[in-house]
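Dumping the structure here so I can ask a few things about it.
Here the complex is missing one protein chain, while the rest keep their positions.
Up next, chain A:
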Amino acid sequence: MERDTHFILGVYDDEDVLLHAVEKVRGNGVKIHEVYSPYPVHGLEHVLGYKRSRLPIAAFLFGMLGTSLALTMQFYMMRFDWPMIIGGKDFAAFPDFIPVTFEMTVLLAAFGMVGVFMVSSNLKPWAQPRIFDIRSTDDKHVMAIDIAHNSALEIEKIKEILKASGATEVNNKSFE
């Protein structure tokens, strides 16, 4: 997939200014590529208009997979593969299976969720992250605007909007 390479960056000092800025910028019809911040800003995903993450669905499905695997495994082992009498119970004594089933559900739900998150966030070890402004790991919030996605607006106009929204700096950024 070819990635866009030319961006305009708005740099903000304050999270409250940032939150209002996101609304103003979007209100002016500018599409925001992403906002980078040194720490989670409460309500940011809301003003950016992000849809809710579908990660819980993945967690549920992986959890169900864990439940079924655990039950199948235990039932097969205890009833067919190597039946043993334990405490005078049936070979396939359901209550005995619950702790393992619970643990397998939690394990697969957790691992599955982490795996899906890493894949969907492109967090593979060999991934080369694009750094828009290194200060977004320190004390600045950085709003990235993709020029190619905002062809309806002139670049100067976008810069004006960013300035007016409270950005302390407006920079250009290009990747090779």
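Quick note on the criterion: contacts are C-beta pairs under 8 Å (C-beta built on N, C-alpha and C of every residue); 3 or more make two chains touch, one makes a residue touch a chain; residues count from 1.
Here is the rule we go by: contacts and distances are computed from a predicted model.
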Can you match the unshown chain of the complex to its UniProt protein name from these: "Quinol:cytochrome c oxidoreductase quinone-binding subunit 2", "Cell division protein FtsW", "ABC transporter permease" or "ABC-type lipoprotein export system, ATPase component"?
"Quinol:cytochrome c oxidoreductase quinone-binding subunit 2"
Sort through A:K31, A:H46 or A:R130 and give me the one touching the missing partner chain.
A:H46
Give the residue, chosen from A:P40, A:P95 or A:P125, that touches the chain omitted from the document.
A:P95
Of A:P40, A:G87 or A:P129, which one is in contact with the hidden chain?
A:G87
For the chain left off this view, which of A:G27, A:P56 or A:G115 is in contact with it?
A:P56
Which residue of A:L19, A:I32 or A:V170 touches the chain not shown here
A:L19
Provide the residue numbers of chain A that touch the chain removed from this figure.
16, 19, 42-44, 46-47, 52, 56, 60, 87-88, 95-96, 98-99
